[in-house]
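Only one protein chain is missing; all other protein chains are in place.
Naming follows writing order (A and B), and every chain is counted from residue 1.
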Amino acid sequence: MSNELINRRPMVKEDDENGLIFSRRTFIKTSALLGGAAAIASQLPGVAKTLSASEQRVESAARATDTHDYPLADPNNILYSCCLQCNTGCPIKVKIVGGVVSKIDGNPYAPSTFWPYLDYNTSPKEVGSIDGWICPKGQAGIQTVYDPYRLRKVLKRAGPRGSGKWETISFEQAVEEIVNGGKFADGTISPGLNDIYALRDPEVAKEMAKAVDAILAEKDKEKQKELVEEFKRTFAAHLDALIDPDHPDLGPKNNQFVFMWGRLKDGRGEVIKRFTGNAFGSVNAHGHTTVCQGSLYFTGKAMSEQFVEGKWTGGQKFYWQGDLANTEFAILVGNKVFEGGDGPPYRVSKITDGLANSRLRYVVIDPRLGKTGSKAWKWLPNKPGTESAIALALIQIIIANQRYNKQYLENANWAAALADDEPNFCNASWLVKLDDEGKPGKLMRGSDLGLEPEERPKADGSGTWKFDPFVVWKDGKFVTFDPNDKEKVVEGDLTADTEFTMTGKDGTMKKVRVKSALMVLFDSANEHTVEEWAEIAGVRARDLYEIAQEFTSHGRKACADIHRGVSQHTNGYYNVQAWNDLNLLIGNYDYAGGMSVGSAYDQNGAKEGQPYPIAEMISGAMGTFGHTIIRSSKYETSTIFKGYPAKRPWYPLASDVYQEIIPSIGDAYPYPVKALFLYMGSPVYALPAGHTNIEVLKDPAQLPLFVCFDIVIGETSMYADYIIPDLSYLERWEFHKSHPNVIVKNAPVRQPVIAPLTETVKVFGIEQPLCLESFLLAIAEKMNLPGFGPDGFGKGKPYLRMEDLYIKQVANIAFGEKPDFADAVEEASDEEIELFLKARRHLPKTVFDVDAWKAAIDNNESLWRRVITVLNRGGRFQPYNKILNGDKLANKYGKYLNLYCEKTYDTKDSMTGEHFSGVARYVAPGQDSLGNLVSEQDRAEGYDLHLITFRTIIQTKSRTSGNYWLRAVEPTNHILVNSQDAARLGLKTGDRVRVVSKTNPEGVWNLGNGSKVPMEGQIQVIEGLRPGVVGFSLGYGHWAYGASDVMIDGQVIQGDPRRATGIHANAAMRTDTHNPNTSLRDLVGGSVAFYDTMVKLEKVA
Amino acid sequence: MTTLTTPFAEQESRQTKWVLWFAWVLAIASAGIGAYGLFLRFVLGHAGANYGSYVPWGLWIAAYIALIGASAGAFAFAAVIFTLRKLRYYSLARLAILLAFGAFAAGMTNVWLDLGHPLRFWKLMLQTSFTSIMGWMSWFYVIYGLILVVGLFITRNGVIPKFMERYSWISFFFAIVFAGAEGALFGVVGARALWESGLTPILFLVEAGLFGLGLVAIGGFIFGCLEKQSARMLSVVMLIFLGLLLLFKWAEYTTALYASVPAKVEPIMTILTGPFWWVFWFFHLGLGILLPALLLLFGRGNIWSTGIAGGLIAAMSLASKLNLVLPALAQEELKGLAHAFTGPGLVFAYFPSLMEWLVWIGTLGLGGLIVLIGFHIFNISAPTYSGSSNR
Partner (left out) sequence: MSDTIVPKENLLLRMQEDIRRALEKPEGERRWGMVIDTRKCVGCHACTISCVAENKLPPGVVYRPVLDQEIGTYPNVTRRFMPRPCMQCEKPPCVPVCPVNATYIRPDGIVAIDYEQCIGCRYCITACPYSARTFDLGHTYTEGTPEQEVYELLPNYEYGVEHPRKPGSEESPIGNARKCHFCLHRLEQGQLPMCVTTCIGIANYFGDLNDRESLVAEMAAQPNAIVLKEELGTKPKVFYLI
């Protein structure tokens, strides 16, 4: 076999000019991962030629390297992009030698990695010797990209799913089989996408969608049935395209195609959504939000719902974070900003600066001290899941002592807010009706006082809507108002607690008690005394008084900054709401040092005047309808409503409910699924009780086709029918945006900085790298899907290669958000254009084709130069002197906020039929979907240690195990135990134990392929952990991702034991009683529960 | 005037022949094993070794100082014999020089292979830094090597010329300086509390003497150069050295332990109670000091007991030197270093790798072969004469 065939890595070769001499013998290693087996090479006569051509390119690139003393400071060897070693997405500066990444540093143009960051107009030619900072994972990204286990060619399973046996197949064969069906070595047959793509007429789809909307809007079940019959008559010719004609609300068969993803960012996000929804007509495109911090997002959504034309709508899936650059006092709850929490590179320097200059003190509330706790003023090691108890205690102290921001909270509408120069306002003063038991319900309306609702025209002119005003209590009177009114100032009495007499439709009179939303919250906070709350949370009451005092002593420059430690509980939604409410009490939203929202330049051109409105640039798009497989709709209104409890929970307030996707497929609820595409996600590894997913994934009867996009064979992709090798983050495009804690408006751009490591394929006649985009384009080409191809972006506007989209998106960012280039970046000078080209001299035409790139933006020279300006800096970043507006943040939320969430109250728990609470309240953690306190039950059965997880800055959950530099810092993780527990259990550092729980008494990962991975790890006895709690850090205990042997084309690829160290105890996490194939979860906010499991540690020899 | 010393050749017993045979087999086997070790050393480089950064010196350095010490001791013994003109021991003294040379060669091979860049060894001589004890030592080795070669050359045919006696007188002192300097190499390292002591060079001297005598005793036994009288003499001297060694060790350990300075106590406690406690108690103290002492005390100077005691002393020299080198290095100089960054060589627990063992065995084989071959070339078993120029 020729070594030429397998040396496909770009490499630096003999180059006398700068003395880079590498001996070829170093690379003589064969591996089927590289597609290097002789048999395959001989089947692909084209390969040798392509490779040697690409090698030549690399060679000439290496020669062209300037003879600079220190090539890493030479701007010609530097490209700016965006990290993806974790989700923080820090802008990076990548230094390239001979086509190979030599060093990754922070981008000095960006706020996350340099502070204050460079002026945007500084020429990159002058920035060669200015490096920003970046965390250790960011540095180690080189090892993610150049992972010895990277895949190059499509893999097809050569045994049963999960058997670890694979064959490499050609791209064309993969596309053919996935579109038209494939046959596997074990005799199983997979369906093709063509079978699932049943409804193909966009017009019919739109009509059906409308009819289904009407069905769902009908509350009377009998009438609903009639509507269904009518539907069947209307669409008699198309019923075979439906999953179930008797339940049209399940949607078309197209919905049986599901696309799910883990770490997806914009750019690729648009591609997947365009493919799944617009092109394929499936509603099932689902992200992973709930495994991260779903309840944090969906509480944000609930609190941001706006009152528009009589409805609560427009709530954004987002969250706030504290502005640590300006704050004077921060409470960090379940949020280890030194190690995770979306942004150590940005946030740490703000904290250390604050500490060194005595600007800042902070409190850490977390069962584990961690690194963040080590510099805290106070560390409160609370019992996991009791975060809201602490927040409610603080709320109680603050309200009782009237230390809240009265002026801010009294504002009931926009007019009042504007009069006070406030950027936002909330409904603290609005009146809430209480039921007979004193429980809060709907907001009081003018109609309750007998006022007739007012007819108002709809904004789009499509008719009228009825305005029923809200009510406050002011100076002994009810005052009705319109929250959106910007003229008439309305303020309300915050301590309102009164009654009114309601006349029913039948004329009966009834006294109804009403309270201000703030008092409703106060009631909730008064369910216990401060001392009792402290007892519940396991902290000292004295600390709570001190913290409440401090929190209310810095004006708006104080914040409670929370993260997944708060949200990933069964009570996550209310935990989050309680803490968000605490911030509301001091009115710190949109203030410097208070709570901040994320802000980014829009790459999708949705803003007025932007050149490329991506979402609209499509013709013949399919309309989608039907319940999603994760049921982000109301159970009651569906035609499959069968009383309570539902078979599986419905999540009307949440989307991207990751933990529901695969188990729902397994349960075929609400319908069976035929094909699942999984992109950059590893639910088996990442989810609590992720092992339950294996049962579904390994069974072609439950899931007939399973395709994964991955750069290696991971814990989940090991069960795939096909693995499509993808590009790593340094070889591809994305628009990462940033996080709420970054107060700067910015838009980092991820762009290819090295030649693709995957094989070259041909789609639409163009050579491109094998990756997500080229594969989806090829499917679209084969199936003739709308939204892709020669007319992909509208007539005559092709979408043939990934850059056809991405360059447009960069152009939108460069153009800015005001018409006529008013907000545009400067045009690149000729010198900068030269640098742009020279710095990319090592990139092959498959990923860098100037003509094609320019054509993507219609050869608009001015736009092109601005695109270059953005790409030369790795994105766009707002000027430093524009980020504050007086004492406020320039990039603001700037909208109404719900202290009391009426929409949440209006939503029912699909398991009990009860209303959710509209106000933050304490809910005991560790409940199953039926409301049983399973954590407490398990504790009573002897599982007396509370399991938590955490992240160190050294690892990201599932994708950094091949980063050997990081492994050198922490070669393994441990099971952390407090010394008191260690003494009680007779354990010492270094002992090996097995983690067992009620729902995993054996303490193993059953891989479903005959092997079991025991959940065993080493004990580390520490002081900085609450007794009774044990924890392990995420990112270790791998059994795939290069950790064990696989067989490709009959050749064994040996695993690397360094990648298998440590323990991953997610499989011990508690499963639900009602749905044993799923972990515990928060039914309101959708979060999966990471921290509500009780375990035992069993010593092993 | 010539004096005939005892002609051993005639007394060579069957037993000695058998031992000699065994020595040949052992040496050849060791050299063969060592050849494989050498192969590994050159293919794997240092990647095949278990020493590294926190324990930068391992088996090879311990073996090297043990062998060099023994060499110096053996040579000093010969020098004393020649200086004092103890004619009846001349044959044993000739053997001692040969043994010194063999041990020297084995020791130097150990340290040479230990170098990160063995082919740069010439820099030691041609670009020496004389602020470094090691710089001085490298010159001392050259000189010492020359002394040995010259000594072997002068005595090559069993006739010990007069000037050899004066030559010995000078080289005896050189051997002492040399062995002491070897100790100073460690004694001056302020970073290692266990080493940094005025006692270290002295201890090296005593050990050099002891190990040298041990080597001569076992060598004499194997080659049949030991007889009643020389055996008795050796036993007495060895006992004295054993006593001195015990005294110095006692002084060193007890003062350090009593002073309770953790930097010093920790390595000593590592020696006494650490994971390799048995190296000290069993090998060093038991087999290296107590058992030989008992053999010598109760063996009444017979050939067997003296030879075996010497053999034990010589063999256990390694244990002593391992305990000097490793525990001093196996201490975290800064708390937390062991877990701050990991990797090959960044560990404080050291056990020699297979490659290290093989190479070490090979160097012993090499030294053994040199001695065995030298024994025949120089015909050491033949009668030895003093001073005669007419023979």
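One rule holds in what follows: a residue touches a chain if its C-beta (ideal position, glycine included) is under 8 Å from a C-beta of that chain, and two chains touch if they have at least 3 such contacts.
What you are looking at is a predicted structure, and each value in this text was computed from that prediction instead of being measured.
Contacts of the undisplayed chain with the visible chains, over the whole complex, involve A, B.
Considering the full assembly, A:Ser102 is the residue among A:Asn87, A:Ser102, A:Thr480 or A:Asn932 that touches the omitted chain. Looking at B:Trp57, B:Tyr144, B:Phe204 or B:Tyr350, the residue that reaches the missing chain in the full complex is B:Trp57.
Of the listed residues B:Trp18, B:Phe282, B:Trp304 or B:Phe341, the one in contact with the hidden chain in the full complex is B:Phe341. In the full complex, chain A touches the omitted chain through residues 9-12, 18-23, 26-27, 29, 31, 33-34, 69-73, 97-98, 100-106, 114-116, 129-136, 138-140, 142-143, 146, 148-149, 325-326, 338-339, 344-345, 348-349, 351-353, 355-357, 359, 369, 371-375, 379, 381, 592-593, 881, 883-887, 953-954, 964-966, 968-969, 978-980, 1022-1027, 1042, 1053-1054, 1056. Interface residues of chain B facing the missing partner chain: 43-47, 49, 51-54, 56-57, 114-121, 123-124, 127-129, 131-135, 137-138, 185, 188-192, 329, 332-337, 339-341, 343-346.
Convention: only the chains that are shown with their structure count from here on.
Centroids built from CA atoms put chain B at 67 Å from chain A. Contact residues on chain A toward chain B in their complex (touch as defined above): 968-969, 971. Taken together, the chain B residues at the contact with chain A in this complex read 340-343.
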